[in-house]
Every structure is written in structure tokens, then in C-alpha cells.
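Removed: one protein chain of the complex. Kept in place: all other protein chains.
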Amino acid sequence: MLRNPKHRLAPLVVAGSLALAACGGGAGSADRTPTGKAQQGGELTVATEIAWTTDPNDATTFSSWTASQAIYDRLVYAQPDGTVEPGLAESVEMSDDGRRYTVKMRPGTTFHDGTPVDAEAVKISLDRVRDPKAPSTSAAYFASVDTVEVVDGRTVQINMKSPDVAFLRLGLGGVASGIVSPTALEKYGDKIDQNPVGAGPFKFVRENPGDELELERFDDYYVPERPYLDKVTLKFIPDAQARYASLTSGAVDVIHNIDPKSIKSAEGNDSVVVSHPSGFGNNMISLNNTRAPFDDVRAREAVCAATDADAINQAVNLGVYGTDISSPFGPDHPFGPAETPAGYVSYDLDRAKELVDELGGLDVTLTVASISKSLGDAIMAQWKAAGIDVTGEAVETTTAIERATSLEYEAMPYRYQGDVEPDRNVANTFVEGAFLNTTGYADPEVGGLIREGRQETDESRRKEIYAGISDKLAEATPMCWLFSNDLPQAWRSHVGGIPDAPDGRTVLSDAYVTE
Amino acid sequence: MSDVVVAIEDLHVAFSTPRGEVRALRGVSLEVRAGRMVCLIGESGSGKSVTGRALMGLLPAHSARIGPGSMRLHQEELLGKSESAMRSIRGRRIAMIFQDPSRALNPTRRIGDQVGEAIKIHFPDRRASAVRAKVLEHLDSVKLPDAARVAKKYPHELSGGMRQRVAIAMALSAEPEVLVADEPTTALDVTTQVQILDLLRSLQRSRDMSVLLITHDMGVAAHYADDVAVMYAGRVVERAPAAELFADVEMPYTQALLESLPSARAGRGALQTIPGGPPDLALGISGCAFAPRCRFVTSQCKQQPVTREVAGDHVFECWHPVGKESR
Partner (left out) sequence: MRYLVLRAAQLVVVVFGVTVVSFVLLHLLPGDVTTTVLGEGASPEAKAALRAELGLDDPLLSRYWEWLTSAMRGDLGDSLTMGYPVTELIRLRLPVTLELAVVTLSASVLLAIPTALVAARFRNRWQDKVLSMGAYAGIAAPPFLAGILLIYVFSVKLGWLPATGWNPWSEGLVAHVRTLVMPVASLLFVEAAIFMRVLRSDLVAQLSDEEYPLVARAKGATMRSVMIRHVLRNSLLPFVTIVGLQFGVLLGGAVIVEHLFALPGLGELLVSSIYQRDATTVQGIVMFIAIAFVLINALVDLLYRFIDPRVKQHG
């Protein structure tokens, strides 16, 4: 459970019928609460898989989100269960037509440098995200924003070009709403990433870039008695095995992206706790719908029916990732379909063989990024069993991405991150010409549903819309789903207060250690 | 004879090689008497160097099988002596000079150090200054101009002749009584050859040293030797005082060597005038090893010829001697 006391201070008010943050929502993790009680003090080291940047404007990875969120508090937080909780903003109100967001700031909060967190600071930060000269990596989520206005010392009004419900979670609830001290911005300019100053639970002490980041408790954090920890260190340990060894030997307390083998080994280790929520996005086999053979739906159905995701998951991930997927949404995604859509093609070897026969044979080249070789091998073995004539082609990762997005391939294992905001899972992928549309799928009806979903303020109506999209996609079978895109973490059993995070980041505001 | 310094008797040496066992010495007998220069002469591969190195105890321990036979320094048996016992003899009592002075000197150490090394080894109590003085004395004695300067030089800064002089000084530095000089001039030009050999002989005389001079040049033997020993295929086939030998050659091989003498003076390749080549020592040899090339060969030569004495100090092995003994 997400024991974040922030939202007890004031309820988040959102107009229309957008979900109100409710205390006690979210995936339960009570069984893993450490035996000791939360207490003040102590230190924690988090081992990350990739290097980070602290600047919320540039954060695109779970390492960066972890670093950035510790230093910069966001306006609001989009929770894994779909709820939205207040952060620096006391409330966010959306107008009925979805064209105006009014953000009311919490009174009396300050940045680490003492500057007050006021409406002006929020405007400066949000304008910085959209600065055309140096746009944020999150700028796309702010694309519908027209202007940001300071109404009074504590109130900001965001005027939208068009209604955009996704903006609440992706924009205001995203990393880029981490508010930066305007004083520091003035002083450091584009060197702010080396001298980060926010209003988050921890302040910057020192960084050895690409290696180690040291943070210490911000004593004037606006949440009473938080954070618990005196000091937090991020440590870059790229190798998965070394990361796990560092955890078990006690050199670090939390590790990012624990690998399947280590998850298995942690099952028998009392001093290690694995936090493994399913990811929001999925792994799939992307099929190029725009050219032969996969311009024929029977060919797509044939390969999908030939694909035993469970067996592949077993072979590649020792079975630890979720395979209960039949849509672009991860297994536990709040906007995913309640049950498997009717037209969904699941594993059925006989059907696959029939379809291959009907097609008079099926000849496929599977393009595989060299780091995913074992995955490619597993897929090929299964396709061959269905009588599909498959040839493998190994390419470098960046090449794979380029080939996929420019539709120059036939079939390719691919994955995407996804978000709790469902728009993120479909808008870039299943709209004609969208930049992550690796299948070339183009159904105007689905395009319309996606647009509708982004503008619909009624939450339950939204759920229906995304279920409809899932149904449509199951029918068309533009790609074969494999397993969820997970970023499990693990920590030592004396660590508590870290919520399960489907996107792999470590939220440190409530973290504590018992001794 | 009491003035015999080195006596080698029926010495056998075999090497284990990938080709099988090479029987390099097949019963060598040789004497070096006090204050005399003995020339050991023979074609390439006849076992001259192996004989010299056997005497020094410098044959490769793991591939050479030494014995049966005997090698004595005065009355002391050297065969079977321990390595450390041999070490105290090497350099101090028997020293050796090698063929190629450019390979015999360590290119990275100063001349003075290299000459002084044997002194330091055998007289560990000597002070550095005494060693240095000795080094200069020895460099002087081999007629190197400006010994002090030479001592500070590296080998590459000297000419071939100077290097061989250094090598001699090095060998003599611990004042040995026996010197084995293995073709010390082969690598040098003709004028230098003569200078070095003259120097060797004068040193030998002034120090009353015994020298085993290994050469394949009969001319050298004729000019410098007190005694001559002729080797063929791992055996000494004829030996005698030089005057005696040149007056009366018994062994056909020695005769063939002598016949090639004038051209030997002119340059190299003289010994190749004997048709044919020496036998392969890896194969078993029975009878006279020279038989395949010998003008006088008979069926009797299939037997190993017995060693015969002309006078007490002239011995040879042949069934059909060509000198006085033929009568």
C-alpha cells in the first residue's frame, strides 16, 4: 500500500469525474513490510542500472526518475492504480470542457535554497519544459498546453489548446512537473543538472557524474517527519549480477532492475525482498503490416498462434514476467481489458499450422537486436515448429529501433514502456504515422477512439473506450504480445516504505531503514 | 706422464634429439700437457666443440648423456662432478673463449663489468678497487689501447678484433691454467685472425698456460700448435706433437686434411676438397667412420681399427696407415 501521508494534508480536487485520490489505494505490499517500525535516520544506497540525470527536464529513465524525484517534488503524483495524489500542488482543478487546469499550490513550502515554491516558480518551470530552444524530453506531454498564467501567489492557470485528459498524469503527474528553484535556474542556467535545487525530500550534496550521487535530508520538507532517511546515495552498477551480489553482500540496500535469475535466487534469501509489480507496457513481436507477408491478417494470426508466450517467458525470463496480456496494457494496468478480448489470437499450434497451410507456406525474416538473441532464438524455434520458414537477422540495438520505426523489417521483438495514463500506451503506437507505430497499423476508427479517450473526462467512460481499443486490436492482430515489460526492484529486508513501482523507479520520500 | 694437465679418455657423449640419439663423441681420447698449445682439428660436426664443452661441464644437462669415459684435470676426475663443484673450476681453472665475439659479450653490460665478473665470482673477498685494477691489467695484457676507456664501453662500441681481445681478457681474468679456445678467430678477418692467434700464443707462453685450440684450419695448426689432435666423427683419429705429425702422417684423413693446406691458406672451404661428407651420428657407425670417403678402404675397415702407437706420443687408428707405419 502506498503509505504516502501527503494526501492526508488536503484532498486533491479535480473537476469532472476524474478519480479523487483515495487513501489506501494501490497494490498491497504489507506482507513485505519489515519487522521493525519506520524510524528517523539512517542511510540508504540505491544501485541503478543506468546512469542518471537529475534535471526533471531530461529524465527519461527509471534511474533519472529516481534521482530527479528525490530532489524535485512534483505538482501531483500519478499512482500505479490510476489515482492522482497531491504533491507540491494542494489541488488541481480541471474545467468541465477540459481546456483549463487550475493548480493551487500548498502554502509555505520552500526550495532547498530557501526560495518559496510559489506560482511564479511553477510558471518558470513549466515554461522551461516547453522552451522551444531546449525542449524537455517530456515536452510531448505538454504539447496541448497553450499558456501558463500566474493568477496569484499560489495559483497557476494552465490554458490548453485542446482538451487533454492525459495531461493530468503525463504532464502534471510526470517527472517534468518537478519544480525547479527559479533562483538556482537564474544562477546556474543550463548547468542546473550539476547543481540541482528543488523542493523534494532530499537535497543535492555531491555527484561523481555517471557513478555516484549523494543526497541528504531536506530538513524543511513540507511533509512533517519526512523524509526518514538522513542520507541517500545512488550508485551506478551496470552489471546485473554484480548489482545483485552487491545487494546480498550488503554493499547496497536497493537495486534496480533485478534479473530473473537473481529473482529466483532471492526467493530463498530472507534478507532480500523483491518488489515485482507488472510493468505498464509490454514486450511483443512487432509485425510489419504494410508489406508481405504480414499485410495479410492470416499470416499475422499464424505467427501469433504459433507463439507460446508462456514457454518463451520461461525460456528467456525463467517465467518471472507476466504473460496475462492480450492488449497494449500490462497485466495489472488499471485501463487494461477486464478479460481477454473475443478476437484475441492466443497460442494454438494446430491453428497456426492450418493457417500456414492455407497460405501455402510462410516465409519470414525475424530481425533481432543482438542483445535479445535468446528471445529471438526462442521465437524462431516455435515458429519453425508450426512449419513457418523463419530466418534470423541480428542487428545492433539502435539499428533495430531505426528499422522498426521506419518499417524496414518483417518481424521483430520489440517493447515499450507504457504508463499508467492509457493514452501513452496507444497514441504513439496505433495511430497512422505516429512515431512509435512500428506495425504501420492504421484504422481510422481506432484513431478516433484514441482521440476520444484523450478528451473524455469521465473516468468510467474512458475505461470503456480503452477496452474498445483493445477489442479492435485483438481482431486486427497487428502484433503478437509476449510478456509484460517489467522493471522489478529488490531491497534488503531492513528497508521499508518504498512503494511498488511498475515503472521501476525508487520513490524515496517515505523510505526508511530499521536496525 | 706427470705433466699431463688434462686427460680425456674414451669419452662418450650422446644427445637425445627429436631425430633420435646423436652420438656426438664416440670414445674421445686426448691429452693436454702443461704449457702446451694443442690444436683440435676436424671438419664441421666432428665433435670439437662438444669435447671442449664437455670439459667445461657446459653441455645441456637435460639433453646430453655424458659417459662412459673419463676427463681428468691433473688427477681429479671431472666426470660426475656436481654442478657447484664444476662452477668453482669453470673460469678459475679451465676457461673458455668462444667463436663469435659479437655474441659472446653481453650487449647490455659494460666491458669492465664483464671482465671483472669471473674475478668477483672466484675471489669474492676482493674489494671493488682491486677488481677494477685487475680488470685494467687484463685489458692491458690483451693489448687493448686505453684500457680504462674500453672498460667503460659497451660491446657494440668495439670492433670485432677488440671484442675478441676482450673475450680473451675475460677468460683469463681469474688466471686459469687451461684455456679452451673454440675457433676464436673464425668470425674475424684474416689479418685480425693472425693478431689474435699471436696474442693467444704469447699469453700462453708468458703464463705457461695449457691451451686447447679448436680449429678446422690445418694452417693454423701447422703454425701455432705444439700438439695436434685430429677429430673425425666423434673420435680422435690421430694425435701427435706437431713436428712429428707433419713429418709423418699415418691416418688417411689427416693426410687429406694436409693436402688441402695450401688452399686453406688462401681462404675458406679448404676441407671441402675431401669428397663426400661425414657420417650421420644419429645412425649407428661400425668400423672406420672414414671408410666411405677413404681411398685406401678395404673390407677390413668394417672393423673398428685398433689404436696404434708410432712413438709414445704419436697415436692413430687405421688399418692401412699411409706413413712410416705402412712399411
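Each chain gets a letter, A and B, in the order it is written, and its residues are counted from 1.
In the analysis below, contacts are C-beta pairs under 8 Å (C-beta built on N, C-alpha and C of every residue); 3 or more make two chains touch, one makes a residue touch a chain.
This structure is a prediction, so every number in the text was calculated from the model and none was measured.
Touching the chain that is not shown, out of B:F15, B:F98, B:Y253 or B:W319: B:F98 (per the contact rule at the top). Taking the complete complex into account, A:S246 is the one of A:S63, A:S125, A:S181 or A:S246 that touches the chain left out. Contacts to the hidden chain, counted on subunit A, fall at residues 47, 51, 53, 55, 58, 60-61, 132-135, 137, 139-140, 190-191, 193-194, 208-212, 235-239, 241-243, 245-246, 248-252, 396-399, 401-402, 416-417, 428, 435-436.
The omitted chain makes contact with subunit B at the following residues, 56, 58, 62, 87-92, 95-96, 98-100, 103-109, 117-118, 121-122, 154, 156, 167, 170-171, 173-174.
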